[in-house]
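Step one of this worksheet: look at the structure below.
Note that this complex is displayed minus one protein chain, with the remaining chains in position.
By letter and in written order, the chains are A and B; residue numbering begins at 1 in each of them.
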Amino acid sequence: MSDLDHDTGIAMPILEVRGVSKSFGGLQALFDISFEVLPATIHAVIGPNGAGKTTLFNAVTGVYVPDAGEIVYDGEAIQGRKPHAIAAKGIMRTFQNVELFGSMSVLENVLVGRHSRMRCGFWGAIGRLPWVRREEREARDRAMELLQFVGLEQVAGQPSTDLPFGWQRFLEIARAMGAEPRLMLLDEPASGLNPVETQRLGDLLLKIRDRGITLLLVEHDMSLTMGISDRILVLHQGRRLAEGTPREVQSNEAVIAAYLGKER
Amino acid sequence: MKFLLFAGAILVGGVLVKNPYHLQLLTFIGIYTLLALGLNMLMGYAGQISLGHAAFFGLGAYTTAVLTVHYGWSPWMSLPVALLLTACVSFLVALPMLKLHGFYLGMGTLGFGMIGYILFRGWARVTGGDSGLVGIPPLSVGSMELTSKTAYYFLVWFCVTVGFIVCERIVGSRMGRALRAIHDSEQAAGAMGVDTSRIKVNVFVLSAVFSALAGFLYAHMVTFISPSSFDFLVSVRMVTMVVIGGMASIWGSLLGASLLTLLPEWLHVFVDYEMMVYGLVLMVVMIFLPQGLTRGLMDAYERSRSRYRNRHANP
Partner (left out) sequence: MQELLQYFFSGITSGAVYAVIALGFTMLFNSTGLINFAQGEFVMLGALSLITLWRDFKLPLPLAFCLAVVGVAMVGILLERLAIRSVRKPHPIVLVIITVGASILLRGVAMLHWGKDAYSVRSFSRHPPIEIAGATLLPQSLWILAIVLLIVAGLQFFYRRTLTGKAMQACSINRKAASLLGIGSESMVLLAFGVSAAMGAVGGVLIAPITMSGYDMGTLLGLKGFCAAMLGGLGSSWGAVVGGLLLGILESLGVGFFSSSLKDAIAFLLLLLILYVRPSGLLGVKAVHRF
């Protein structure tokens, strides 16, 4: 694969977080966080509430600018870039509280996800030249494929807000895949899902990884996280507590202490 | 197809209506439709409010008026200048303004509209101050003056048709989706790769240019302009047209503009109640049908129809 280093044959990380810190007022949300994510893996970030997981996501996707440290994606420092520029580079995300475009249909939501892969601007739209129509047609085909992939092709024309909550989560994943990302950040994708849906989600995430897309996910559902993740990063109060394979993390004493609580 | 029907209706209207007063009324509806259409792109689709668009309407009108009256330009020369000037001004205004959200954007645009009005009144040497500018030449094509009401009617509605086509194409494209995405969730739109600030500025300029075009047509139609045609109430009237017609509904702009032009004509006492009616309409529609009248009614219809269908599908 192209991600392999030519000399050593070892996979180059697709995302490197180096010493990132972020504080809000007096609250230190992230403190000197470093880790690497290898391509085509599922990398989970876990930790109790307030551990800084969502802040970390927001730093990677450009919502926040880290106070210190570097975020390197595909060999290029991206910290401080605007969210849309980062998205255009192939990093897409989902949101903890599902942020769909409520006034649009299911299909249109996925089409917005494809925004950065299309070129048509205001003038292109007004002129409606052949290439614009071709681009639009291709985008629709591609979006339908993605809906099929997550199992929502039947409801493509429905308003997105009419979907049951669980389906909205799957739609958000399809929307994020619209941009053909190389790295996807999923913020608690299983929250609000029932066990059957969670099972389906796990299968879907594995299928996405097998397409060569790297997944970085924040998740509270431990059986899901332990079952599908290749590596797990544990945060606690903004600090890195441990990192390793699910097995290593499960047997790590610091993690057990933080989760079960020594004092309480 | 839709546009062929629309053009047909315009043609029939222009041929059948002979009463000059009615023709003038229809022409006014056309001008207001342009205003509502432009503002709807900004407000209805992108979800960015503007309470100062009358200033762009005025900028278009005053630019052409000053150039033709003071400097003797041909109106066709002043048209591109008016549009370009408005585009530049709106671009400069939009750059910082559209960083604001919600209430602040409302106040900012309101303040901008007020500044425009104060300049139209206060810069008397150029704009004629309160008494306005008289003697704006009518438009002419070659040596033929478009003085006949029918000719002007066709000109205005030609512009409206072009406006409709432009807006419909934008709405159905990648850009239209981006606008609605910004409306629904600016944060998610950004995360999907939509350059929200740039697109907001672009659509602001687009809507300002529409207003300027309407201002140009208005100035050469009535041949006399004064600041009171571009005050805060006019901005509110534009917002009301969009709200009645329906946020994010292109054809609703036509409905909103027609209603607000015809209502004062039908009800002569309306003049006194004009403001009360606008105020009530704005409040009631926003409280009960925040999508606007047309859109809200259409949604209600769709919902009842799908409920009906469901009931028949699973007895």
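By our rule, contacts are C-beta pairs under 8 Å (C-beta built on N, C-alpha and C of every residue); 3 or more make two chains touch, one makes a residue touch a chain.
Being a predicted model, the structure only gives us computed values, none of them experimental.
S.K.: Who does the absent chain touch among those shown?
M.R.: Listed by label, the shown chains it touches are B.
S.K.: Taking the entire complex into account, which one of B:Leu11, B:Val126, B:Val141 or B:Leu280 touches the absent chain?
M.R.: Here the residue in touch with the unshown chain is B:Leu280.
S.K.: Looking beyond the chains shown, say which of B:Leu110, B:Ile165, B:Val222 or B:Leu259 touches the absent one.
M.R.: B:Leu110
S.K.: Could you please point out the subunit B residues that touch the chain left off the display?
M.R.: Touching the missing chain: residues 43, 47-49, 51, 96-97, 99-104, 106-108, 110-112, 114-115, 118-119, 121-122, 232-233, 236, 239, 243, 272-283, 286-288, 290.
Just so we're on the same page, only the chains that are shown with their structure count from here on.
S.K.: For subunit A and subunit B, let me know how many angstrom lie between their CA-based centres, rounded off.
M.R.: The computed centroid separation for subunit A versus subunit B comes out at 41 Å.
S.K.: What residues on subunit B touch subunit A, complex-wise?
M.R.: Counting only subunit B, the residues touching subunit A are 166, 169-170, 172-178, 180-181, 183-185, 187-196, 202, 206, 248.
S.K.: Quick check on the complex: what are the subunit A residues that touch subunit B?
M.R.: For subunit A paired with subunit B, touching residues are 61, 63, 82-85, 87-88, 92-93, 95, 99-104, 108, 111-113, 115-116, 118, 120-122, 124-126, 128, 132, 135-136, 139, 175-176, 178-179.
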